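Of the protein chains in this complex, all but one are displayed in their positions.
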Amino acid sequence: MKLVGNSILTAKNITKKYACGHKAVDSISLEINKGECLGLVGESGCGKSTLARCLLLLERLDEGEIWLKETPLHEVHRGTIRKARKEIQAVFQNPTASLNPKLKIMDSLMEALDFQKDIQPCFFNGFQNDRLKKAEYLLDMVGISKTYLHSYPHELSGGQKQRVLIARALSIEPSLIILDEPTASLDVSIQAKILNLLKDLQDQLGVSYLFISHDLAAVNFMSNRMMVMQQGKIVDECTKQDLFSDERHTYTRQLLHVFES
Amino acid sequence: MIQTLLLSRNPYRVVILVLLALSVILMTVPVLVPFDPNHVDMGNRLQPISVEHLLGTDHLGRDLFSRILVGAQTTVGTSIFVLSIALLIGIPIGLISGYIGGRIDRMMMRVVDAFLAFPDYLVAIVLSGLLGPGMINLVIAIVTVKWVGYTRLVRSTVLSEKQKDYIAGAKINGLSSFQILLKHMIPHILGNVMVLATLDIGKIILMIAALSYIGLGAQPPSPEWGAMLNEGKSFFYNAPQLMIIPGLSIMIIVFIFNLLGDYLRDRFDVKDQKGGL
């Protein structure tokens, strides 16, 4: 048994190697607390997406531990991974690739609930057995008209698709959502709307986020605590208040310079 | 319902419509047939086209029109049967091989390569030669050469789709591998498989007829088009219709299926462009 306190997800010294032996994720430790948004900044190729896939148990770890509250996810057997993962959801960078183009929005949206019948989120109280009503409620949460339920993904814009995916991530009332560059492929004005939406939903539902992005400004907007990743390692870690302090790592300061100019 | 089918632009509906029409014709064959196709009447042999015998009679006095109709049942029916079995074998192997990958995939693909290394006809002829003549052996021979195409097609679709984020999403949403194949992969392969299958039916009909013609498939009394061609060839100078009519029948039915396949391919290409925005 491990003493956890407030933390939802704890990762200890996780390492993931490529087939060639190069370390994509090099001994990273992090802790995400209940209701907080932890930011992770890094340029492309620094291993941040691999880290996300490791935390989602989509990749097998080479070393390290992942704890979800009191459950050691790294020890979970392959067969029971699906059960262990119930409390973690994700939204990826490319909304078009995240929706099966051959399925209607309704079916993609309800996927998590359809296949995990035992989950009964409290915001569905009163209509737990009405699939259509649940779907409409979810779309309403992210500000999408319910007329899109029977549309196919190509009838929606990128921003709308990303909203649908956010709704799906929330549908099982997870304690943590991993957001891997959720706005990178969207226009800036749409990015602003999505970021606002994510913040509002966090206030309403108390869910934790791991917000991963190359955009220091967006990370700074979203989170109170952030980590900077470079070549598979965490090189810096600070709170929002300390971002401009002199103790920052040179790499962090380089990034700051870019985003301030 | 017929009206909505006729008016709709959905590519699936056209196929359904054609298949529906075809199966209606094939099913009403026993009613339409004016004579017993195997009734020998030596007094009436090699009759020309007349009101009583719409397409004349053959060298044993059997009604050619009846034989063509019943032959349609044999030829088209058998080829659809062959195709269904090829799909039932090819699709699951392609799905599993592509999705699991690794050693199983490499092993399966070597087997597939081995089948693809030889021409279709050669393998089919050798196999049905080894197994002996007869319809069932013919079916086995053609299924053996046809399933690999579907395995390859399905596998390549699965390989490219399984990298996409929505598959990662499905895993996170708690779907098992089997559920992912069923919910996400089947809708993806359906269109491609349907196009290939429609184009293939023509080829299978030709193959059945060809193998029957050289005496490996259907055997003489049965009214199969290829076998009829074979029987008719000795009378080509006196009664060319004995070869021309089954030959034309084969041509027309293959033509219909090829047109259908081309139409479907065009429709799906257009749809893919739309979906790929």
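Each chain gets a letter, A and B, in the order it is written, and its residues are counted from 1.
By our rule, contacts are C-beta pairs under 8 Å (C-beta built on N, C-alpha and C of every residue); 3 or more make two chains touch, one makes a residue touch a chain.
The rule we apply is simple: contacts and distances are computed from a predicted model.
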Protein name as given in UniProt for the chain not displayed, "NADP-reducing hydrogenase subunit HndC", "ABC transporter ATP-binding protein", "ATP synthase gamma chain" or "Iron complex transport system permease protein": "ABC transporter ATP-binding protein"
Visible chains that the absent chain touches, using the contact criterion stated earlier: A
Full-complex contact with the absent chain, from A:A135, A:L201 or A:L216: A:L216
Listed residues A:L58, A:V76 or A:I190, member touching the removed chain: A:I190
Residue among A:K12, A:R225 or A:K240 that touches the chain left out of view: A:K240
Absent-chain interface as seen on subunit A, which is shown: 43-44, 96, 154, 156-160, 185-193, 195-196, 199, 214-218, 220-221, 240, 243-244, 254-261
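The criterion applied here is as follows: only the chains that are shown with their structure count from here on.
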Residues of subunit B that touch subunit A when the two form their complex: 164-166, 168-176, 179, 183-184, 187-188, 274-277
Residues of subunit A defined as touching subunit B within the complex: 53, 56, 58, 82-83, 85-86, 88-90, 92-94, 96-103, 107-108, 111-112, 115-116, 152, 154, 165, 168, 172
